[in-house]
Structure formats: structure tokens, C-alpha cells
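Only a single protein chain was left out; the remaining protein chains are all shown in position.
As written, the chains take the letters A, B, C and D, and residue 1 is the first residue of each chain.
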Amino acid sequence: MENVFYLLIPELIVGVLGLLLLVLGLLVPKSETKGFGLLALSGLVIVFLSTILYQGQTAEFLGGMYVIDPFATFFKQLVLIAAFLVVLASLEYVGKLGYHFSEYYSCLAFIVLGMMMMVSAGDLITFYVGLELMTLTFVILTAFEKKKAVGTEAGLKYLILGGMSSAVLLYGLSLLYGATGTTIIKDMVGIISDNGIQSILVLGMVFALSGFAFKISAVPFHMWSPDIYEGAPTPITAFLAVASKAAAFAVFVRIFITALPDLAHLWIVIVTVLAVLTMILGNLVAIPQTNIKRMLAYSSIAQAGYILLGLIAFSELGITALLFYSMAYVFANVGAFAVVIAFYNKVGSDQIKDYSGLARRSPLLAAVMFVCLISLAGLPPTAGFAGKLLLFTAVIEQGYVWLAFIGILMSMVSVYYYLIVVKHMYLGKAEEGAQPVTISVSLKTALVICLTATIFLGLYWTPLLNLALQAAQSLF
Amino acid sequence: MSFPILSIIMLAPVLGALVILMLPEKEEKIIKITAAVFSFISLVLSIVIFIMYDKSAGGIQFVEQIPWVDYLGISYKVGVDGLSLPMVLLTSLVIFTGVFASWDMHNRIKEFFIFLLVLTTGVFGVFISLDLFFFYLFFEVALIPMYVLIGVWGSTRKEYAAMKLTLYLLIGSVFALVAIIATFLYAAAPEYLGFITLDMVALGTVTYDIAFQKFAFLLMLVGFGFLVPMWPLHTWSPDGHVAAPTAVSMLHAGVIMKLGGYGLIRLGVFYYPEGAKYWAPVIALLCIVNVVYGALVAMVQKDLKFVVGYSSVSHMGYVLLGIAALNTLSLDGAVAQMFAHGIMTALFFALVGNIYHKSHTREIARFGGLAHQMPRVAAGFVIAGLASLGLPGLNNFVAEFLIFLGAFSVDQVILGFISFRLLAILGILGIVITATYVLRVVQFTFFGPRKAEWDHLEDAKGIEMVPIVILIGTLILFGVYPAPLIDLINSGVEPLVAKIQAAAEIGGIF
Amino acid sequence: MIKIAWLLPLLPLLGFVVISFVTKRLKLLSALVAIGTMAASLIISLGIAYEVLRDGVTMESPVEYAVNWLSVPGLTIEAGILIDPLAAVMLIVVCTVALLVDIYSLGYMEGDPGYSRYFSYLSLFGASMLGLVVANNYFQMFFFWELVGLSSYLLIGYYFGRHSAVQANKKAFIANRVADFGFLLGFFYLFLMFGTFNFGELAQAMPAHANSAMLTIAAILVFIGPVGKSAQFPLHVWLPDAMEGPTPVSALIHAATMVAAGVYLVSRQFVLFANAEIALLVVAYVGGFTALFAATIAIVNSDIKRILAFSTLSQLGYMMMALGVGSVTAGMFHLTTHAFFKALLFLGAGSAIHAVHSNSIWKMGGLYKKMPITTWTFVIGTLALAGIFPFAGFWSKDEILLVTRDAGFTGLYILATFVAFLTAFYMFRLIFIAFFGESRSEHEPHESPLSMTVPLLILAVFSIGAGFIGAPFLEKAFWALVYYGKPHHPVPDLLVMAVSTGIALSGILLAWLIYHKKYISAEKIKERFLVVYTILENKYYIDEIYQWFFDKVVLVISSAFNWSDRNLVDGAAHGISDSIRAGGAKLRYIQTGSMQNYALVIFAATILLVIWMAIPVLGGI
Amino acid sequence: MTSIGLQHYLILAAILFSIGFYGSVAKKNGVAVLMGIELMLNAVNINLIAFNRFLNPDVSVGMIFAIFVIVVAAAEVAVGLAIIIKIYRERLTTSVNDIDWLKW
Partner (left out) sequence: MVDLSPVVFWTISAIVIGSAIAVISSKNIVHSALFLVLTFVSVAGIYATLTVDYLAAVQILVYAGAIAIMLVFGVMLTKRGDIRESNLFNQYKYIGLLIAAGFLIMTVYMLSLTEFPVVAGPIGSSVELVAISMFGDYVIPFEGAAILLLVAMVGAVMIARGGNKKQ
């Protein structure tokens, strides 16, 4: 066997980073807190750079257990970008927290590791372990905050619902294993076409799909997510909404496209139904929300519906669109959550009505929020539009015009509740004596990155599109 | 590549916005001057291309092209022809005058001009884009800032109106977007182009299947119908006009609504001539509702801006009538009407804004005899009103004349006893109703005995006169000597008509 | 001079521009600009007339030149000049009256704050009217047709501070709009049939379609234009109200020139009507009816300007009737003479009003002592109008009666003769009440200044002499110049002359008896025919009918549409958005907060999917 | 009595899974809910091992999978109990019924 373990360097660095942070937390005195964040940041940058080294490479090792291909690399980079932005957005938050500095960043690093394992997983076991590493660590980060009962509640809900859903997922995976006799994803397809479609396979597929639908929070498997998004610390919510969803999508796509194309006629209809329900319900329920995190949670649910369109198209273009949109979604959603974080840090409220007059109190926050919401709504000139254009093109290409219609109409519904936020920010009047909202440098950096990326990718999307295309081609 | 004049026209406003972004908020004067200067650049260059455009050659000129996204065949491609050039000129005129019409504003000036200029870039972009991606991109860029502009600086139920307007227009754009995607996917099929492209010119060379045309044109019709606005999709427009601040009303009624007509011609009729023929009867019926209904509703409005708002609904019906008739004269007229109505309605809103700014009311019943205090405003308003009712010597007349003549010459029965000609007659009747409500408003607002209540109102003077003079000048210039404008438009309409004539004979929907 | 005919409209237009933007504050200079440009136009007109006579320009061989104003495939619109004797006559009439009115206004408008504005409007009117006269195609005609309407609108509403004035100008404009609607449709039809607007080209093409239904429809539609502009029944309502404008304006626009434009239009393209017999009949009967209709109203009116206005209506009806029976010559001849004496009458009335500050004839009386020039010129004008030999009206009216009878329209002939009687009667009623008898004025009347009386005198000369240009005993007169088809030399018919003169004199006599000598009590007659009187006094309630139509039909429909717009159209939109919002508000409660509930939903959904996949009918295996 | 085959094990697993599921949704006590999840995971393990044993006994993929499942289950229980303890301290209850502050 050729020695290709050097391809694991990114994973190794992340793992070492997590452990290092954990150990340093025991050694360094409590007063030295800033260092952890910066260490985490620089570590993530290094990891990101190391993934760039493997750009475009394809390799498998350990008998197909682990796969490095552009698809995986794309998602790894996506996760790393999200993590980087979240760490930037967390610095101030953690600083205020006053405890668990090192553990916090180390957990983030382990989440990243879990996600990287997931997206690179070539077999079900690796995927499962990565998934659980990610989920469990998220549970910890959701619930660890002291004096915050909703956080604990969210953690419990996530743990129990996540546990139950992964039991179902696991049940499904066990059936897939039973039906094919292997856990290597890319070996399955051959066996399935030899054996034909058995009912156990279908059962396994449905259970697995149910598990994935849970992770990407597609309606009606979404029910956990608004509560957890609302209860979790906001940086974690951002990370959860963006990266965990993206990682789940990565595996979802990899398994269903690579292993189960013979069942496509079955799962595409299911996914279509889920996508429609997701787009409709997510957007409708977001309308009456008064808490911005919860509103963004529902909007994230709806976004998953759009991303599913790429899978429904089941084509190179569709997957490209899915990848592109996921990346666009990272910047937009993290940007929006970063504004929420910055606002919460200063004002201590997540209520939409408290955003009144934000445009006067902090033009930057308002502008970033505005642009990010526009991107989430899929309007030009933002990355969200480019992504949605690709998605809708992909589904219309496959003849699902009605689906595109529902999608676009629902994104117009989403404009309504996004505009409510804009309304408060720009049209509303701040209370008497409201101070300008100051933003820390790190948050400002995150905000500006999100803003720039969202607009740049909306105007000039060739580079990202090419990356996504390369990634999508590696699957087919 | 030669001098990128179109790109500069388009980008000048957004550059202005960037400059303003750097300026401190307190320097209101400098901000306004900056806005004026950058919009003036656009104006001058628009006039330059208006003059330099080679009408005898026709076609698309001043083309700039930069590859953008190869995978989807997207390129940054801009250019103008006889359809878009008048719109570009219109936009630059309206924005330039709009800046001056906002000279008296003092509330959050900096943000206002930033949004306004970004919006303007969007509008320019739509008109010059020759690539569907950029077309749609600019289209939306032109819509989004509207929400904030109306919501923050507006009046009278501004939040409601802003939301309504934005949602209506966005929903309209949904239909257009689906049609756009369907079109380029369709054209990419091997039997047509064989490669995927969003180049509007290349897509125009494809002959689409009739069933597809019917479907796609309907989408375009509904989509752009929201913008035009076509009855019954129109209710956003009076509310929006009323709520918007002066410059936005001007830009909005003057230009944004034209995006609908422009889009319908440029994308709808041009790509799907058969579809257009199929749906023309529906357009014709609805547009007459627009004309007559809009005019009648305008008659009983109590708010000056509502009158103008509904008059826009009515007048844009003529544009649709011109499109429905699908012949050279009517299409010439439709484009000319978009131009003329844009100027006219901008003038209206500039004047109403002027009055409102000073009197803080727009209720017609409270006014009366304002001509005593504000003779210049009154004169301007009367001229705008005369333009609105299609008086010869003003640009609108030429446009309406062409539309009527074009529509009148269509010999087609639509439904039962309703023929195209009858609808054209009803349309012409619309100008009688227009005369009635315009003169009523003029009478109740400006004429009659002097009211001491309004003695504090000052007449327009100095910088306030800039928009009034420019807009009236344009109306008269192209009213008395329309040949440059109409020839230009015609050079753009000719290929369109050739396409319509080449299209298969297909009956209307009924 | 014909070569520079295009200057005709441009000069006054220049005057308009100069006054509006340059001399606005210099009142006298403004007036001089207006007068100067109009005088220049008059000189050009005279030059043109001279050349027409010298070069033998006839109706068949007009001088025409044009440039393309607008040209798109399928449509060419020219801006052109068409000079033939008809146009030349009209030019002279317009320029002369306009110049005199301009001069008159110098004095009449003295001290008015809007002096410059007034003269700018007059110049605008001059430009539009001259442009209309020289037009060589329908489009250009329509163009200026509307502009004269605009000038009329502006001038009627000159006193914009008065409710009645702005009400009147609105009414005038709308009535004209309605008419123009027909006009526009009419020449659209012509364009559809022949593909051109040019008079000459149309004239050549029309005979091929003589009396076709389409041509008839086109002719009738075109005629609606003149019905409005020349205030024929039923669109006459605006003209009496138009008297709200300054009196010189009434003289110029609403008596002499603009209202005659309708007659001019019909004459201009008479070939259209000649080839549509039914349309021609319509013209004749509408004209005849209007002549009678207006004259009856004039009998009971007490406003001096309105009496003159109704008289104008009546006389325009005469002209239309003359055209309708086929004689362009008679119609245009009457137009010419009428222009002078009616202008005279209006200016005289203006002079009187100026003196007594009232329009009511009952507030005047005995003016002949204080205002001799006004009075006697007024009497001359009245005699001309009544058609007393040898005043101008006699010749032209006689010719109309003659051609009507000759064309076989006996009914119309009798009607016209009766109208002549009525005319004489109501005009002398006016004279006797307003200028003779007791003075009832609250003011001390005095003779008007020179700038006002000189035009009166000049016009009086025309009122006496203008008739001779068309007198039947002349060998080469008006009839030889202005005609349709071939010139028709009217043979003087003594019977017609005698009857008309006699009947006019009897009208005068009756008026004298009733209003001067008071042998017959006007009150008694009034009481006796109270119903008739009331109807006449209320002008046959036409205004009320229109008002009712507007208030109860148009406004009601408008309000209904407005309501539906707010409630149905918008209501539907609100309904959709509200239901979406309500849907969201309801759906949020499925999120109960209980995690076991969530788990149940998730598993239930999973099972449903399994069931779905297990049933082949639903697409499962 | 027929010989015991793969189906029997799979059905046993399915029953155990259903019971586990029922326990985790129908019990109030948070610890009982965790117990239910453990039962479900055990059911999966039975599945995995049965498949491994009956279908391809020569490689031990299913067993390894099962071991990882056990590891994860252990970790999950640890974290779960920690959270239950924390929530108990905060609200003095372990009844998941009462934990519904976050909703709508």
C-alpha cells in the first residue's frame, strides 16, 4: 500500500490542536485567556492552508475507509471557514464568559475534526464515529454554559433527539450493511446492482434518510432545531446551523449519490416531498417569530429545503449548485449570527424589536445584517442569489418547474420576515439615549469577511463555481 | 476594447455612493453635490451616446464584453440599442433631476443618497445588460434599496407601502426568473444552440417551440406585469408612489415601472413572438382595464400623489396596449410612451414633492388657488398635466398617437364583439377621462381664489427649478421634434417587428 | 411670401417664448412684442394673399411644401404648408382680427397684474391658429387643433382666481377633448384606408371609395371634431361658459377665429364630406339645428357676452349648414364676414362692460350718450349680424339662404330664415336694453380709450365693407377663389334677399316694440310662456344633463372602482398575505417544546415514509 | 420448531428497538429516556452482529461497528447524565415533560 497518510495532515493538525488547547487550559493561568482563541484561529488557518495543498487531489486509503477527493476537500474548507468565522465571533463572547476558555476552543476543534471525518468518510463506521463526535461535542457546547437554563434544556433536547435519530440512522445503516454486506460506501453500488432492490435495502434507505433529514433539519424532522438554535450560545448556533448541516449534507450526498443511485427513483420523491415541506413550513413559521435567533433557526430550516433541491436534481449541476449554495449560506448565515452575537454582547437582547434603529447605532452591523439577509433570501447581488440561481436552474433542467416555483415563491415569503428585521434596523427608532453599538475588532473582522464574501461571490462567482464543479465531478 | 462608456454610465452612481460613504454625515451639502456630480456624469455620457448612436446602422452598439462565468455561459456584456438607449437617457435624466428634487431633505442624507445611487446603478444595469444574469441581478438591485428608501424617508403608511411594493415586485420577479431559467435551458438543447449561455442576443436567435413560448411568455407577462403594473397586479404602485419620498417617487414611477415594459418587450416579445401573439388579447383586455379603470379611480382620489399614482397605472396601460398590438407603430409608441411617461411623471412627483415639502399636506381639498402663491409650480404642474392628457407639442402625445394608431390598425377580433379596434377606441377614450381628472386636480389645487392659509408657501426658485426646467424642456423638445427619439426607438423596434412578422401565425388565446 | 409662410406660426410662437421668458416683467414691452409679431404675420398673410391672386393659385393647384416631421416604417408625418385661397382668406381673417384684438387689449387689460401672461397666451393662440390654418395634413391640423384648445383653455381661465372661470375652462377643454376623440378616430380611419394624412393625397384617393361605409364613418367621426371646436349641438355647452375669459379673448377666439376652425376643417377637406353623402347630411342638419337651438336661447339671456356667444353658436350653425348643403363658398364667406362683425360686437361689448363693470344688459342702458363710438359701432355690427343691406352679414347670410334653397333643402331654408328673424330680434333686444333707454348702471360709464375704440372703428369698416368681396354682382369675387369642385357664381335672387331682409326688419321691429317702446310687455309674454321661458332660460337643461351624467354616472363608477381597488383587488392580495401570516402563526404551535413530542413526529414521519415506500401504488417497491 | 435463522434475530432486534423507542417517548423521567435509547442501540447491535454472523462471517465489519456503537453509547450516556444532573440542579426536576421553555 502506498503511503498516503500525509493526506491526513489536516485532520491530525486539528486533533492536535484540540488536545493542545485542552492541555494548555490546565497549564496556563486563568488570566491568560485571549491566547486560546488566537491559537485556535491560527491553528484553523494552518489547517485551511494544508487543505489547499491537497486541492484537487483524489486518494483513498485503508481500503476505501477514508477518501480524500475534491468533494471532501470542498466541505472541509467550508467547515474550516465556518469554524474560523465562528471563532472570530466567539472571542468576545468567551472572554465575557469567564470560564472554560480552553475547553470551548478545544471542543470547537474536535467538532471540526468530527466534521472532517464525516465528509471524508468512505465507510459507514468512520462516518458514524465522526457524526457522533460532532454531535456529542455540540451537545456539550450547547449545554455547558452556567446560569443559562435554556442552554441546558437545548443540550438535553439535542442529546436525546439526536440520540434517537442516530439510533434510527444506525438502524438504517445496519440494514444497508445487511443488504450489501459491506460498509464501504463506494462498494455498495455494485452489490446493489447485482442483488437488485430488496425491501430491506429500501427500509435501510428510508431509515438512513430519516436520520440525515434530522441532521439537516428537513421538515418534519426539523423539530429539534429551533429550540436548540435558540437555546444554544449564539456562536454555537451559528456553527451548528452552518457547518453541521453542511457536513451532514456532504455525507447525505455522498451516500445517496454514490451508494444508492439505483434507488434514486425512490429517494428523489421522498426528498422532493421533504424539500417542499421544508421550504414552506420553515418560511411560514419564521414569519411570526420575535426572537431573532429563532427566526434565523426557521430560516435555516427553510434553507435546507433549498439545498435539497440540488440533490433532487441528481445531476452534476445540481450537486454543484448544492455545494455553491452551502458555501454562500455559510457566509450569509454566519454573518447574520455574527451580528446577533455582536448585538447581544452589547445590548443583551435577542428580540427583533430591540434591533430598532440599529442602522443609526451601528451602520456596519445593520449593513451586514441587511446584506446577509438578502443573501439568505436569495436576492442579488449576493452569493445567495447565485446559489439559488444554480439550484433552480438545476431543478428546472430536470423538469421540476413547479418545484422551482414553490422555491422562489417561498423565498419571497422569506423576504417578508427578513424585511421585518430590516424594517426595525433602518426604519425603527432607537430608544431614547441608546448608545452606539461598539464592536470588537475580531467581530468586525468576521463581519467584514462575511459581507465582502457575500457580495463578491454574488457578483463574481467563477472561482467558487469552479471549485464546486470540480467537487461535484469527483462524485460522478 | 474601446472606452467603456456604458459601464461608466452605470457605475458612476455607485461610485458616487462609495464616495458619499466616505464623507462625514454632517456635510450635507457636499453629499448632495457629490450625488449631483456623479449623476451628472451619467447624464452627460447618456446624452453623448444618445447622439453618437448610429441609427442607420441600428442594432446593438457600444458593446462591452467580459467573460464572467464560463460554466453557465455568463459574460458581463452590455450594449444599447434603440430600445434601451432611450431608457438609459430617461434614467439619467430622472436621477439627475431627482437629486435636485431632494435638495431640501435633511433627514439622514448620507444613507439616502447611498441607497438612491445604488438603486440607480441597478436601473442603468437592467437597461444596458445583454446578459440575463446581469439583467436579473441589476433588476433586483434596483428593487431592494427601494424598501429602505420608502420605509425610512417616506410618508403616509410608509412601512406598509414599502413592504407591499417590495413583495409585489419581488414576486413578479419570481415569474420572470423562472421564465429566464427555462429559456436558457431550453435554448441550450442540442437541437438549438447546443451550449448553455445567458447571452441575450444569442438566446434571441433561437426559435422556440410554440408550446414553450406560450408558457414562457405567460410567465414573463405575469412577472413583468407586476412591474408595469398590469391590472389587477397594480395596487402596489399607488401606495408605493404615495409613500415614497420625492426622488424615489420620481425614479420609481419614472423608471422602475418602465423596467416592466422594457423587460416584457426585450425578453417577452423578442424571445417568444408566437407566445406574444397568443397572449396579446389578454394583454389588450387587461391594459384597457388599466387605462380606463386607472383613470376613473384617479378621478376620485383625495391625495395629490394618489392621483398621480393612479394616473401612472392608467398611462402604463398604454404601454401595454402598444405591446399587445405588436406592430411597428405601436411598439415604437410603447417605448416612446415609457420615455415620455417617465419624464412626465417625474415632473409630477417633483412638483407634488415641492408642494408637500412646503405645505406638509397633499390633500387636494385643502388646497386651492395655489397658483397665486406658486405660479411656477402651477405652470409646471399644468404642463405635466397637459403632457399627461396627451397634448400635442409634448412628448407624450407623440407616443400615445403612435400607440393608438398602431393599435387601431390591428384588425383582429378578440372575443365576441370585442375587437382590437374597439379596445383602441376605449384606450383613446382614456385620454378624455385623463383630461377630466387632470383638469379637476389642476382646478382644485391651483386655481380658485387665493387662500391666506397658504400665503407662507414660496414659489419654486433657484435649485428647485432645475428638475422642473430640465424635465419640461425634455417634454417639449421631444414633443416638438420627436424624430431623433422615435427614429432611435424605431431602429430598435425594427428587428423586433421583423421577428414578429416572421413568427408563425397563431391565433389569440380566445 | 408663400415661401416664408412657415414663419407665420413661428413668429407669434417666438413672441410667446420671448414674453414668457424675457419680457415677463416689462408689461408694455410684452404687449408690443405680441403686437409686433402679429403685425408681421399679418403682413406675411397679406403678401401671401397677394401672391395667391397674382400667381393664380387656386383650390385645385395649391402651393404645398413640407418636411418630414416624423418618419417610421408605415407612417410618415409631415410638417407642411398648404396655401390655397381658402387658407389665404383664413390667414387674413385671423391675422387681422388677432392684431386688432391685441391692440384693443392694450387698453382693455390696462393695469391687470397678468398683463404679460395675457399677451403670451394671445401669442400662443396666434401661433397655434396660424399653424392650424396652414396645415397640409390631418396630423398637423390635429396638433394645432389641440394647441388652440390649450390657448383657449388658458385664456378662459385667465382669471384663475375665479371659480367660474376655472370651471369654464375645464368644461371647454373637456368638451373639446370629447370632440377631438372623434376627430382623431376619424382620421385614423382615413389613415387605415389610405395610409396618409396628407390632404392632397387623401383628396385624390377618396373618390374611389365614395360613399363607402368606412368613409362615411370616418367623415362623421372627423366631423365630431368641428362639432366640439365650433360648438355645435350637443357639444356646444362650453362656449357660453367660455365667456368667463377676458372679453377680447372672447372676441378673438370664441367668436371670430378659433371656433371657426371647425368650419375651416370641414372646408379644408371638403372632399371627404362630398364623398360621404350621409355625413354631409349630418353636417347640414347639425348646423341647422344648432342655428335654431342657440338662437332661441339667446332670446331670453341677459348676459351681453352670452347673448353674443349664443349668437356665435347660431351663426356657426349657419356656416355648418352651408357646408352641409354643399357650399364651401357660402360657409367660408359667412365665416369671414362673421369674424369681423362678431369681433366687433364682442369688442364693443367689452367696451361696454369695461365701462359699467357688469355683464348684465339690465345693468347697462342708455350708453349711447356716454359711449357714442362704442354704441354706434355696436349697432353697425348688429346690423351686419342681422343681415341688413348693405352690411357684411347681408351678403354672406343671403348666400347661405340661397345655396340652401338651391340645394333643395327647403326645410333648412325655412329654418334658416326663421333664425334670421330670431337673430335680428335678440340682437336688437340687446341693443335697446343695453345701449338705449334709461341708464341703470351703478357706475358712471365713459368712452373707452383710443386703443380700444380704434379697433372698433376699423372693424366697423370691415363689417360694412367685407360683404362686398363676395357680393354676387361682382364678376370675380370670393366665390371664384374659395370653392369646392368648381366655382359657382351665385345668381342674386331678389326673392331670397327680400324675404330675409324683410324678416330681419320685422325682428328688429318686434324688438323695438317690446323693449324700446314697450308696447308689448315682455313680462306678460314671459308669464304666458313660462314653461318655454324656463326651458330656454336653462338652456334646455343640457348642462344639467351633462352634470348629472358626470356626477351620477362617472363619479359613481369611479367611486365604485376606487372601492373595489381598495377592497377587492387589494383585498385579495391582503387575503393571501394575511392567510400566509396566519398560517405561520398557527403552524408555529406545532413546536410544542416537548422533546418527546418531537420524537413522535420524527418517528411517525419515518414510518409514514416506510409505508409509502412499501406500497407499490404510491411509487414504492 | 424450525431452526433459528437471521430473520429471527432481526425481528428480535426490531422488537427491542420498538420497546426502546416506546420507552424513550412515553416516559417522564429523563434517565428512563436515556435507557430507552440504550435499548435502541442494543437492538442495532443485534442487527449488526446477526448480519455479520449470517451473511459474511469471514470479515468482522459488523462486530467492529457494534463496538463503536457501544463506545458511542457510553459517551452519550455520560454526557446525557451530566446534563440531566445539571438540569436537575437548575429546575429540580428530571421530568422531560417539564422541559419545554423553548418552544414555538
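We take it that contacts are C-beta pairs under 8 Å (C-beta built on N, C-alpha and C of every residue); 3 or more make two chains touch, one makes a residue touch a chain.
Because the structure is a prediction, the values reported are computed rather than measured.
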item	value
Which displayed chains the hidden chain touches across the whole complex	A, C, D
Residue, one of A:107, A:150 or A:260, that touches the chain absent here	A:107
Which of A:37, A:155 or A:428 contacts the chain that the document leaves out	A:155
Footprint left on chain C by the chain that the document does not show	596-597, 600, 603-604, 606-607, 610-611, 614
Touch list for chain A against the chain that is not drawn	8, 11, 15, 18, 22, 62-63, 65-66, 100, 103, 106-107, 110, 113-114, 117, 125-126, 128-130, 132-133, 136-137, 139-140, 143-147, 149, 152, 155, 178-179, 195, 198-200, 202-203
Residue ranges of chain D at the interface with the undisplayed chain	1-12, 14-23, 25-32, 34-36, 38-39, 42, 45-46, 49-50, 52-61, 63-64, 66-68, 70-79, 81-97
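In this text, only the chains that are shown with their structure count from here on.
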item	value
Which of C-D and A-C has more C-beta pairs touching across its chains	A-C
Distance from the mean Cα position of chain C to that of chain A, given in whole angstrom	77
Inter-centroid spacing, chain C versus chain B (mean Cα positions, whole Å)	36
Interface hub residues of chain C, defined as touching at least two other chains	577, 588, 591, 593, 595, 599, 603
Multi-partner residues of chain B (each touching 2 or more other chains)	167
Complex interface listing, chain D residues touching chain A	10, 17, 20-21, 24, 30, 33-34, 37, 40-41, 43-44, 47-48, 51, 55-56, 61-62, 64-65, 68-69, 72, 75-76, 79-80, 83-84, 86-87, 90-91, 96, 99, 101-103
Chain C-facing residues of chain B, complex	164, 167-168, 231-232, 234-235, 293, 296-297, 299-301, 327-329, 332, 369, 371-372, 386, 389, 391-393, 397-398, 401-402, 404-405, 408-409, 425, 428-429, 431-433, 435-436, 439-440, 442-443, 446-450, 481-483, 486-487, 490, 494
Complex contact set, residues of chain A against chain D	124-125, 128-129, 132, 136, 139-140, 143, 149-150, 152-157, 159-160, 163-164, 167, 170-171, 174-175, 177-178, 181-183, 226-228, 230-231
